[in-house]
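With one protein chain held back, the other chains of the complex are shown just where they sit.
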Amino acid sequence: MPRAREAVAEALGVDLTPLLVRSVVATLPSIADQEVEALDVVSGYELLRYAAAGVRIFAPTPPAELLELLHRRLTAGQPFRPTSRVLTVTSDADVVAAQDAAQKMVRGLLKPSDCIRAVTAVSELARNIYLYAKTGDVRLQVSEADLTLTFQVIASDRGPGIQRLDEILSGAYRSKTGLGRGLAGAKALLDTLDIQTGPQGTTIRGTKTARLSDIARNA
Amino acid sequence: MNAANPKERLERVIDALARAACQDYGHRVQVGEEEDDLLELEVGVNILLEDLQKASQRNAESMAEIERKNREIAEQAALALRELATPIISVWQGVLALPVVGAVDTERSADMVDTLLQRVVSEQATHVVIDITGVSVLDTRTADHFIRMSKAVRLLGADCFLTGISPLVAQTLAQQNVDTSVVRTVRRLSDALAEVFRELKVTVHQTAA
Partner (left out) sequence: MSSTGRGEGANHGAAPLMKLGHCLFVLVPGSLRDTAARDLHDAVAARLAREQGIRGLVIDVSALDVVDSYAARVLEETAHVARSFGARAVLVGLHPEVAVTLVDLGIDLGSLDTALNLERALAKLKLRIVSEDA
């Protein structure tokens, strides 16, 4: 079973000299010791990011297709395996746990300000569950397709449903306790937000995306 | 090898030339056995085809090289553009100026804010002047980006000026209910800097030459 380190070295060897390849491979983190098949989207992109950063240090102008080549070598042209986590939210401590889980998941995949945007949106949605529906689930997921990474948060509960959705989303509504802006806030922070709500409960899906080329740029 | 009559031999030459016209230079004319005028023609055409083939290969190699160089130049240009995209100038101790030039879409303005705020923190800036005279299209969306940029700077604790909004643009923005009151707008960059120096209690004297 080939290790990720070897696959990276092989892919880099196409364009770079052996010395450069050795230097870049030396900067790879311990996930590079995993087998290629064991990589999922989070560890895979972490590896790609380190490789891009390493190439930038040692080679004056890294070839543009290098990351795509690396990606292909590591995945045989398929997308990386997605990762996902589900957290139950029943208290404020769970809101913090959701924040932490989201932060760990998106770190290095999205640019720093987008990481905080995503985590803040997760916090808003999780808090809304605990405040309005008392209990619910937050699913956090990272997947990729066509070299585009998508972080998805799915907040679902069996609460009474959201009233005056249009007002809330336009930012005009403020509840008695001034907490109405959580949902509007999440909408402003995420790339997409989809809300299904009714008396049986609510499911909110939000995403934040990043392209592989951006990740290379920000490495 | 059977000896072909002149007609056939000429047809072979014409065939080779026709292929060459379609850029197939790989074909060679079968050369006759006797030393006659047609032989000279056949050999001559083969030499021509040989030369054409070599030239074509060299051409293809050059093209590939040019394409590679083009890609390199494009990458370097993109890199340079990215660096120029947020040209933050430290005009004085703790005073930053950001002259914005060109098209500003949501992605570029997001990058700009990030870079600007990092600089504000790393230089502990007290004042920031964002000049948007050079922004190619200043619609309400773009103006909103810059107003947000100013708000973010002020949220960090530095004072922020937005300069380069022409009276016409200011009028358009007001008509579309864009709230510029939260931002300090000044017509010219130089006026904003003068105000900054006044607040920093810095005076500029012209000495006798």
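As written, the chain order gives the labels A and B, with residue 1 at the start of each chain.
Quick note on the criterion: a contact is a pair of C-beta atoms (placed from the backbone, for glycine too) under 8 Å apart; a residue touches a chain by one contact, two chains touch by 3 or more.
Values in this document were obtained by computation on a predicted structure and should not be read as measured data.
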Hidden-chain contact residue, picked from the options B:59, B:76, B:93 or B:124: B:124
Candidates B:152, B:170 or B:200 - the one touching the absent chain: B:152
Positions on chain B contacted by the hidden chain, ascending: 113-114, 117-118, 120-121, 124-126, 148, 151-152, 154-158, 182
Contact set of chain A toward the excluded chain (per top definition): 92-93, 95-96, 99-100, 103, 112-113, 115-117, 119-120, 123-124, 127, 171, 178-179, 181-182, 184-185, 188-189
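Just so it is clear, only the chains that are shown with their structure count from here on.
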Distance between the centres, which are taken as Cα means, of chain B and chain A, whole angstrom: 30
Chain A-touching residues of chain B, taken from the complex the two chains share: 71-72, 75-76, 79, 82, 110, 113-114
Residues of chain A touching chain B in the complex: 61, 64, 111-113, 217
